[in-house]
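A single protein chain has been omitted; all remaining protein chains appear in their positions.
A and B label the chains in the order they appear, each numbered from 1.
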Amino acid sequence: MTLETVAFAGVAVVLLVSSLGVVLTPNLFHSVLWLAAALVATGGVFLLLAAPFLFGVQLLLYAGGVVTIVVFAIMLTERLVGRTIRQASRYLVNGAVLSAAVFVGIVGFLVQAPAVTGRPEVTGDLTLAVGRALVGPFALVLELLAVLLVVALLGALYFARSES
Amino acid sequence: MSLRVGSAMVALLVLALPFAAFLLLALVRPLRRSAVAAAVTSITAMVAAVASAFWLSWRAVPRVLLQSPSTTWTWIPADGGPMATVGVMVDEKSMAMCMLVTFVSLMVQLYSWAYLHDEPRTSLGRYYAYHSLFAFSMLGLVLAPTFIQMFVFWELVGLCSYLLIGYWYDRPSAARAAVKAFWITKLGDLGFVAGIVMLWVAAGTFDFWDLFRLANAGALPRDGMPLIMFLIYLGAVGKSAQFPLHVWLPDAMEGPTPVSALIHAATMVTAGVFLVTRAFPLFLLVPDVLTLIAWVGAFTALLAASMACVENDIKRVLAYSTVSQLGYMMAAAGAQSPSAGFNHLLAHGVFKALLFLGAGVVIHIFHTNDVFRMGGLRTQPLVWVPFVLATLALAGVPPLPGFFTKEAILGGVLEAHLTLPFAMLALTAFLTAFYMFRVVFLTFFRPGLGDSHAPHHVPALMSLVCWTLTVFTIASGVAMARQVLSAGHHDDAPAWLPAFSLALAGGGILLAWLMYQRQALDPARLSAALAPLDWAARRRYGIDAVFVGLYRFALLAFARLVGWLDRYVVDGILNVLSAWTLRAGDRARRLQSGQPQDYVYGVAFGVLLLFVLAQWRLR
Partner (left out) sequence: MSLGAYLTLAAAVFAIGLFGVLTRRNAVGILLGIELMLNAVNINLVAFARFGGDLGGILFTLFTIAITVAEVAVGLAIVIVIFRVRRTVEADHLDLLRG
């Protein structure tokens, strides 16, 4: 029972529970809150996978930005009054069956797949390497991402403008 | 050689003149709409044709044919010689027929001008156009050097018959009669064309001269010939109204009387006899078929004569008479005396046309076809002399042509040892004289309607034509008499034959005189005595009913069955298929619910399927 195992178990439980909370809560706002928890737990997973930079990015962008946006959207569109899960969702059984089937499919595939071997595990500070890569070989991608963000910004602005 | 070529050109001219008239009338509308112009066009062409035919017969008469009398041009080219040719065959038979056709056509066209005076002007143009087309078709038929050309013109003649019988197309009976004629002759034509094709398969050629050479050399296959010649004979059965395809001819009287005179007495119906005569060298190869022809001919003659005895419509009587005489001609051919039959054809053509035209005169006077509503014309010889002379010719009284030709036929049949056909033909001769003079007495000499009126005005043109034909009849009769007397007696025919045939004719005339003029014998009692025969003859022996039945129950029922199949099976299958497609489309359309979550379901299913597939492959 190493520390890593215990940490993993804890983070996994939190992640799974909050994910279930996201999809099962009738109240949409509660759903967003559960999402925030799930995103933080995912950050924790990144930390366990020795990617602290991503942990930071996740918290900033996802847990911070995306959750905020969604909350705004909810405010602008829908009442927050809670309703039962039956009213908030449709075809629960069908969805559950299909999701379970997909899960089984993926896991079954994983079980059979040949193991990933022969590569050294990554150690050390990756942040510097990531930075170097971003302005090096992946500079173009970075620029494209910037363009994408600008376009998204413009698009959102356009959609959100007032009628006049 | 040059004479032969020259005669071919003249023959083509004879053909081309009526065709040109037809084209002009068909294409130039103003010409057709003016009756006078149309008649003039047609009649002028006919006069020129008569002159040309006359010149042809006068100048180009090869007695013995050493080489092919045909002049042909390639029509359907093929390897190893043309498959079919067109051209003209100028020999004795075709020239004689040309003369008959052109002369009688001219007479009839002149007569029509007066007879159809009351017709609308534009209709007359159509009438003359049809006449020209008919003349062209008939001439093409008799001048044809090959079976296939003859067949083409054969069909054209049938078309013209349809057009002319149904000239008054707004009368339902006329339209029906035209269709009936077309159908019945078409039945025969089926056999004809089948026979021609089979002959071509066997011999490799359509040309008459080549076929005759092959036949004489014995180069034609023996096995199929009876069937082939029988099928070809079927064409003649239809066209020449032999039993059982005779039913169209009496109904064809719906057409105008001049048309009946031309087509159903002198020319079209003789095409069948002409065919048998023309192809006689081929028929010689199959004596069984010839015997059949003789028997059918004799039987037809007797059958038609019996039906004529109970007819009241003057034109119908003449129609049955024509059927009967055609039977005579066929019997002669079947008895291997084709020239006797052919001579009867030529003679009969003239005096039968005269009979019809004379009947047209009395129809014009009394405005009815019923002989029992006529009478009292004793004091107008101008009206009855032509008709009576023609009747004497038909009955077979010398020195008129009918006597010599009938005697020749009877002699030929006797020579061929066909006893029962001879008996039938003899009885027919007796009946012919009887029923024709029955008509004569009832129409002209019985005290009747004609007496009370002032002399009837018969249009001069009609009289002129009738008298012209009368003169021709007498002249041909005298010529025949002279020929027989100078040539001496036939050694082959029995000496008692002329007296016998004269006795038959005389007996018939006497009986008719006793019954209808003297009133010594009561016709009603005779009918009662022969009741079953009388009953059957009045109903045309039910043969018509058989055809109607066939048409109605067989053909129409079959058509109804096919229609049902088409509507419920063929259409049904298609409709079911399309209905299923539509229904499937409707169901499939529900997949497009417009809700993205349903589409996600689809994607998820697809992914699962991919997983399953991948598992399979990995295994």
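Quick note on the criterion: a contact is a pair of C-beta atoms (placed from the backbone, for glycine too) under 8 Å apart; a residue touches a chain by one contact, two chains touch by 3 or more.
Just so it is clear, the structure is predicted and the values come from calculations on it, not from any experiment.
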Query: Please identify, in ascending order, the residues of subunit B that touch the omitted chain?
result: 589-597, 600-601, 604
- line: Listed in rising order, the subunit A residues that touch the chain left out are 4-5, 8, 12, 15-16, 19-20, 22-23, 28, 31-32, 35, 38-39, 42, 45-46, 48-51, 53-54, 57-58, 61-62, 65-66, 69-70, 72-74, 76-78, 87-92, 94-96, 98-100, 102-103, 106-107, 110, 115-116, 119-122, 126, 129-130, 133-134, 138, 141, 145, 148-149, 151-153, 155-156, 159-160, 163
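Please note the rule applied: only the chains that are shown with their structure count from here on.
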Task: Please name which positions on subunit A make contact with subunit B in the complex.
output: 90, 94, 98, 101-102, 105-106, 108-109, 112
- line: Counting only contacts in the complex, subunit B reaches subunit A at residues 597, 601, 604-605, 607-608, 611-612, 614-615, 618
